[in-house]
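FYI, not all chains are in this one, though none of them got moved.
We call the chains A, B, C and D, going by the order they appear; numbering starts again at 1 in every chain.
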């Protein structure tokens, strides 16, 4: 049986659990097995460039040591994406780039709900690097902590508030949740905003299933 | 059980059969059922703008009359895409746009193997409309007929010849077969050119599976 | 004497009359004859994608059956443009693309006054397809019906309101009226907003006159 | 009667005469009168930046001293365009920008036949400034002198040679003659290359007629 390995590069197991739950919808009989893991040496949350760079080599090493048919890096900064692609000879997917590609098929211009203002520069570099800037409506921060993201009603209210600005001021017709572990909020936010919402982890794992099923040897 | 309906808008049943065979790889236990159909009122092959426009309304009507959870228009001109999206309240996917989005995740710049020179204008309008022009390496015609595409060794040789030009002159690192029914050639072409090759029909059905599985109500 | 045929693809004769009156300024001794016609089988107004697609084949057929030296499709969705270009071997012009090209020569960034929100997606696809997105300032809807457009003072007030937003918020320095039959309002809107205003029907017929006079066999 | 003034900013009267002849097709009963003039203080041909800048002020002054309803600057470097627009309160058109806008309506990507390699930088600045770079196929020089352009069979052969490269290597489907006085060659070049060819002087005067007829007070 084929196997997709999703690594949460931060060390917060409850975030991994939240990601894992949002992936249940993809655990279907004919699909590859979906395994989530926590990078124990990672920081509790990945918020700074130091956090990002600190998990690059551990992430690629983890993948090298844990055979799978496709790999997903469960952090919206896509840390170690290019290194992992060089290291393991299987498809490696970032959740941010996967969210962008998925959003392209759900609307005309996508809005990003960032956790922190400081990560917007990274998002912009990523969007530009992929040549997708003309499809970006905007990127607005929640200004909360990564580890504050789970299970709080106030978080949903804040996402709806920021999502409303992305929709009404920036013209987004599809939203991306800029964090690996907010998939559980998707349904409620879609309902309240009337827009499709992309959970990047779901998007990436679905893409991994697609590549494995169709027999692509590499992502790029 | 969920159901994806793939309509070949031309009337050549052997083309539908060829498309159907290339989709076997996606017929997995947990996936929606994949049904292919032939638009009997379509022309034998869709090569001209008149052919394209002639199937727009029949395609949308066929979808309206045949309930499914997602719809795929099996022609690289994406005929009737916007009408069908207005008509049925389910995801409707064009195989060309699906091929472009899939190719974005397999390489930096995609090359299109067109059947005929006359369709390149349509492709360009489609690529531009999606804002993806900066990721297009080139579009080169085989200059054969749509109905000549099936089962001929000479066709593969010609695709390899054109694909080599797209790779070596235009700088493509992923190829798209610009026709609904060439999926059977994917493996051989990938082997000979050393590049990932996108069969648009597979790409679209895989995307339909993804949207249905993740619960998106609409594509756009 | 040369002859330009302007077809209103909706069935509202009073809209055709309004278009016709706005073209009087182009009826000059040396110019081709300008004939307007109503597509009797069209819907009263073209507001949905179904309306658009429904007139594609009738429009091309009407042109095929009515010889002229150039053809203008009098609807801001440019329905049937590519089919008609394949069908008749003469210049065929859409009023939307003509309005865009004309606006490029009247200002730096153009704003579109749409009738309905639902048509903005179509406009965007058209602008992108033409590679003109960097010259678009914005597109804002009046949110009225096509058949409500004629002769109402309230309509002019609403156009001025939306035009003011396009000018002051979006930075437009030239406006396009996104409908075939608002040419009669041009002067008043220009006066009140201090910007050049493009009536797409005038723009297209003037372009048709230009192509015929200069002897171009085809538009594209 | 309205009047369009076309100024050849070089001092070669035979070039003005050649421009004038190519405009006969636009001298129609209802059109404004078309008057051509030669800037006696200009250089014999405008080939260098010094030539361009040397005629900027004289061109605007000539326009200020010679009332007309629209003005055309008959040099493919559009010298003095922005100054003249500030000086005279009427539409002022450059023949290069007019050629670009006209070409947008005749094909997907335009190729420019430059006289000299040294002017290609100016053309590129102009194309970029107008935001039209994505529609440019290429710009290739004849490498002959401006004053050699007239009446020579060898010139036509050279244009056909360069035009063939623009069509077959660069992918142009419409050509622009990058000089004010090659309109007389249009028909033969169109015949031999099978592409529409834009004479910039004709394009600009036709645009001037359009603006005057439709009552636009300014071009931009």
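Rule of thumb we're sticking to: a residue touches a chain if its C-beta (ideal position, glycine included) is under 8 Å from a C-beta of that chain, and two chains touch if they have at least 3 such contacts.
Fair warning: this is a prediction, and the values are worked out from it, not measured in the lab.
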| item | value |
| --- | --- |
| Given 4 placed chains, full-complex copy number | 6 |
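One rule holds for everything that comes next: only the chains that are shown with their structure count from here on.
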| item | value |
| --- | --- |
| Reference subunit C; chain at largest CA-centroid distance | A |
| Approximate Å spacing (C-alpha centroids) for the pair subunit A, subunit C | 43 |
| Distance between the centres, which are taken as Cα means, of subunit D and subunit A, whole angstrom | 53 |
| Sequence positions of subunit C contacting 2 or more other chains | 130-131, 133 |
| Overall pattern in which the protein chains touch one another (line/ring/star/complete/other) | other |
| Chain-to-chain touches, reported pairwise for every pair that qualifies | A-B, A-C, B-C, B-D, C-D |
| Interfacial residue positions of subunit A with respect to subunit C in the complex | 108, 134 |
| Subunit D-facing residues of subunit B, complex | 121, 124, 133 |
| Touching residues (chain side subunit C, partner subunit D) in the complex | 25-26, 28-31, 93, 97-98, 101-102, 104-108, 130-132, 134-135, 173-174, 187, 196, 202-203, 206-207, 209-211, 213-220 |
